[in-house]
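Each remark here refers to the structure printed beneath this line.
Of the protein chains in this complex, all but one are displayed in their positions.
Showing chain A:
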Amino acid sequence: MSEAPRRDPRAEWILRNRLHPEHDVLVAAHSGPTRGPTGLLRKNPHAVGFIGPQGIKRIDRSAGLSGGASGLSSGARGRSASTEVELPLHRVEHPDFYVAVVVDLVAGRLSSHDRDILGQARILAKGSEEQGAVVAVALGEAREANFEAAGADRLVSLTELQGQSLSGYCPEHKLAVLEAVEAELSPRFWLFPDSIHGGADLGSRLAARLGERPAVHAWKVDAQQTVCRGGSQLTDWHRPTARVLLLAEECALPVDETRHEARPIELASIPEVSALIEDLGQVDVDPSKIALGEAEFILSAGNGIRDWDQFHAVATALGATEGASRVAVDDGHMPRNRQVGATGTWVTARVYVAIGISGAIQHLQGIGQCDKVVAINLDDSCDMIKRADLSVIGDSQAILGELLRLAEARQGGTGDAAIDLTEEARHVA
């Protein structure tokens, strides 16, 4: 067969005739750069764009990145909006030094604070002409924690140590792991999130053990100079960068342009720990005493609730804090301090269950920071369903009845008395 490019008059005719049934397929196949008869690379200016509904030619210059009205050209565009872009892999084979990041892993996931710290670690790792590797230290169960995307070159991950699960409160065990990391890798910097989820506690312990003076609540860090916020947020301390850094939220931008290896590291040996502090487990707290703004699990009622006694019973059985839409409050079914939304409380719950709430924008604003939203509603076209991660279409009373039965069946034997908080339990650290 000769390599000479040949014309295909039939194909050309179909390409000219946009009413031909095979037109779309051929356009799609021909839309890339083609070889002209002399072998030169040719672009076909007629192949771009598509014919809009009014019969006018339209050119979509978003290169297939936006999932707009695709029209006829959908086949011609190479990438569709949903395909994930593969980020370039950043590889560190022989690091000159390490930057250790101890992540909080709240509920097993990397928090936005954790990601910020990993972003800061990347800046510290690449600052000089040497090349450093970021070691993420994850103590406890990790679920859906994407360390590759968050920017970790190496990963030390332990879920238990000497028979002790690392998920509860066990600072002595965690400190032992960190000391083993120190002995093995001697990181140039130790980074912790300055958070109430344990990062600040562990960082302070490590700093005391290593005899380092940490930079606490640091918010602007480079390899030489650090700015830390002082007491009552009234002063900034400018100081040389310490080896142990407890970093504030939003200290740096998270990694979003590279992928990393997150290659696991096994620690050779961790010395025996004799722990003095015993964790007796979490205590049941009366959920109605938790301030709405910081409750973790909210059961919220709207105009679609008929049986209010049943709603309260379900909230008690599930151990949920009660919330309400404005209509429920205005009608006098719930107190004003339980109102969620623009004129009520902006909640931060991890799980928000909206029962009979239509999802007015004033209400949706208030639940903007919730992770998982569950909706129970009769109307499957309302805005709350669009926002929700799980929606159940049906009558609230019947579903709540079943939910109550399930919750009571689960409770069964465990009848721990909830401890009584004298006032609304606020936690401001």
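Simple rule for what comes next: contacts are C-beta pairs under 8 Å (C-beta built on N, C-alpha and C of every residue); 3 or more make two chains touch, one makes a residue touch a chain; residues count from 1.
Please note the rule applied: contacts and distances are computed from a predicted model.
Visitor: Quick one: find the hidden chain's UniProt protein name among "Cell division topological specificity factor", "ABC transmembrane type-1 domain-containing protein", "Electron transfer flavoprotein subunit beta" or "N-methylglutamate dehydrogenase subunit B".
Guide: Per the UniProt record, the undisplayed chain of the complex is "Electron transfer flavoprotein subunit beta".
Visitor: For the chain that's not shown, point to the residue among A:Arg209, A:Arg243 or A:His333 touching it.
Guide: That would be A:Arg209, which touches the missing chain.
Visitor: Which of A:Arg58, A:His197 or A:His312 touches the chain that is not shown?
Guide: A:His197
Visitor: Touching the absent chain: which residues on chain A qualify?
Guide: Touching the chain left out of view, chain A contributes residues 60-63, 65-66, 68, 107, 168-169, 171-172, 196-197, 200-201, 204-205, 207-209, 213-214, 216-217, 219, 228-239, 250, 253, 256, 276-283, 285, 289-291, 294-297, 318-320, 350-351, 353, 364, 368, 372-374, 376, 380, 385-395, 398-399, 401-403, 405-407, 410, 419, 421-429.
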